[in-house]
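Complex shown without one protein chain; remaining protein chains in place.
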Amino acid sequence: MLFTTGQLAEQLGGTLEGASEVEINLLCAMDEAEAGGLCFLLRESFASLVPESPAAAIVVGHEYVNEPPAKAVLIRVPEPGRAFIVSLTLASMQVPEKEGIHPSAVVDPTATVGKGVYIGHGAVIEAGAAIGNFCKIYPNVYVGDGVNVGANTVLYPNVVLYRGTTVGRNCILHAGASIGADGFGFIPLPDGSRHKIPHVGGVIIGNDVEVGANSTIDRATMGFTRIGSGTKIDNLVLIAHNNQIGKDCVIAGQSGIAGSCKVGDGVVLAAQVGVADHVELADKITLTTRAGTTKDLKEVGGVFRGAPAQKVRDQLRLEAYLNRVPELNSRIDRLEKELEALRAELGS
Amino acid sequence: MLFTTGQLAEQLGGTLEGASEVEINLLCAMDEAEAGGLCFLLRESFASLVPESPAAAIVVGHEYVNEPPAKAVLIRVPEPGRAFIVSLTLASMQVPEKEGIHPSAVVDPTATVGKGVYIGHGAVIEAGAAIGNFCKIYPNVYVGDGVNVGANTVLYPNVVLYRGTTVGRNCILHAGASIGADGFGFIPLPDGSRHKIPHVGGVIIGNDVEVGANSTIDRATMGFTRIGSGTKIDNLVLIAHNNQIGKDCVIAGQSGIAGSCKVGDGVVLAAQVGVADHVELADKITLTTRAGTTKDLKEVGGVFRGAPAQKVRDQLRLEAYLNRVPELNSRIDRLEKELEALRAELGS
Partner (left out) sequence: MLFTTGQLAEQLGGTLEGASEVEINLLCAMDEAEAGGLCFLLRESFASLVPESPAAAIVVGHEYVNEPPAKAVLIRVPEPGRAFIVSLTLASMQVPEKEGIHPSAVVDPTATVGKGVYIGHGAVIEAGAAIGNFCKIYPNVYVGDGVNVGANTVLYPNVVLYRGTTVGRNCILHAGASIGADGFGFIPLPDGSRHKIPHVGGVIIGNDVEVGANSTIDRATMGFTRIGSGTKIDNLVLIAHNNQIGKDCVIAGQSGIAGSCKVGDGVVLAAQVGVADHVELADKITLTTRAGTTKDLKEVGGVFRGAPAQKVRDQLRLEAYLNRVPELNSRIDRLEKELEALRAELGS
């Protein structure tokens, strides 16, 4: 059980219409309601599902005036959207926390581990690493030499932090994220082979950063690749060496940022975006899905679309014209015929 | 040795032209034939390679009438393509199966493990998890709390199944696949930072599903992200939170499906496709390579191309016109000149 209807109503500051001891076991969508479930009426179009819902309870706004549910307890709140997030948070807090250091974890004697830390089976904490208080380090994570991990940070299974990485507080790194692999840099030699450029820099990740599953952030050639505090990175994202990513950015799935870019604060990259190397993006710029740029974008707050990316209005206009090219072709056909006819008529 | 020519001919229901005791050690392509190899004449253009082939044996159709091979044994079958697949299957069955539970694996006392299960070194099976009969769980796999894995399923090294994931029977999850990481959802706050939306839902994967290496399937905000039975997913694919993917779909490499989409049965996404969030795709739709859609596609069985994706014929027509834009430009140049000349001639 997650909580009873009464406990939830109290937490949400809502009023109960029905029994207070009904048990809620899971959260579910209005159109996937099931026994024991808690639903939220967030869209008017689902209001008709309320009366017959099999859910244990339904959270609605004060404005809900339809028929009361036959089975479900109603919880009225001022802001159902807010109540939804609070309920998610309450439910997530019911997950028992992992704790303790598994005997099979390998913690180097020169590493320091804060209090309340969980280190799972097979995790490796190398020499000189420092793990902050209350970190959760899941099985088979690798924390390399001298790595710093701030307090309350969670490293899910198989995360790899190469030597010299720093991760701040309250971060979440999802399974398989790789932080600090060598940047992709080579010097072409006359015989066609390539000489590896050694990468002796590191990666510094700020606080409150989330990195998605199997994303990769490479170490700098020298100095540091930096991810600003509050930045959220989705799955399968590539952040190359020496990038300087600002604070509170959002980088959606399968996007890639090539080396040595400077990305401002509050920048949003939608999914499958590409940014070429050495590009600068101003604060609060948005690149829409699949956009790509090889040029600096300097307009603070600008929204860019397409590849090459341009202001969204210009790009939409261009795309509209491109869709009309078949029609342009027809108009040219007609012009040619008409002109030909006119010339014939004039005998010229 | 995989099998002798005689054993194979019997299994294939073929007729042998040559010795029955020749040993076959590997399968190889006609143009990469080597001693001990078994080849298949699947393309007429390779028929000339048969007489001199160094292979141990060659499977041909009844219609093969060329010179017999000097060295290789000939195995005649009614359908060489079918014999190829059967031979691959026979060869793959020669790989010795992993078995037993490695002493370094950590199986929580509250987890249940079926019979004939292999659990490799360093794998972790958390509390309340259930592993079906004959599963193969390779080293360093993580099976989180309460996860269900159906019978005969194979989890290759470093697969991560987060808490609350369900995987059906006869599935294959390749190395590094991540199932159940948090969906990528945040609420923007007035100060520019973002509040994480807790994800308390799960992932349900049906039977006979294959998930490629390093692909990611995220858990639902609430309820479940679902992958229908029989669906095949390639490497480096991103399936975001709350997606409902139908049965018998094929999702090729590096494609991404953003959150809360409904994908019908038998849908095919070719490589590097992108589908925006909340999109619905009807049954049996195909999106060709690199196609992208932000809109619902409702035509059952339709084939769509381009980004924005449209019916393949319309898109090919548009692309053809776009390629002719330089020519349109020339025709406009000429029209302008001719019109100018005409007006000059007319003194108008």
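Per-chain numbering from 1; labels A and B assigned in written order.
Here is the rule we go by: contacts are C-beta pairs under 8 Å (C-beta built on N, C-alpha and C of every residue); 3 or more make two chains touch, one makes a residue touch a chain.
The model shown is predicted, which means the values in this text are computed figures rather than measured ones.
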Omitted-chain contact residue, chosen from B:L26, B:A47, B:I101 or B:V303: B:L26
Candidates B:I58, B:I204 or B:L236 - the one touching the absent chain: B:L236
Among B:Y138, B:F184 or B:F304, the residue in touch with the chain that has been omitted: B:Y138
Contact footprint on subunit B, counting only the chain that is left out: 26-29, 32, 85, 88-89, 91-92, 95-96, 102, 104, 120-122, 138-140, 156-158, 172, 174-176, 208, 210, 212-214, 230, 232, 234-236, 247-248, 250, 252-254, 265-266, 271-272, 289-290, 322-323, 325-326, 328-329, 332, 335-336, 339, 342-343, 346, 348
Contact set of subunit A toward the excluded chain (per top definition): 104, 106, 122, 124, 140, 142, 145, 158, 160, 162-163, 176, 178, 181-182, 184, 186-187, 192-201, 214-216, 218, 221-223, 236, 238, 240, 254, 256, 258, 274, 276, 292, 294, 307, 317-318, 321-322, 324-325, 328, 331-332, 335, 338-339, 342, 345-346
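Heads up, the rule we're going with is that only the chains that are shown with their structure count from here on.
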Rotation angle (°) superposing Cα atoms of subunit A on subunit B, nearest 5: 120
Inter-centroid spacing, subunit B versus subunit A (mean Cα positions, whole Å): 25
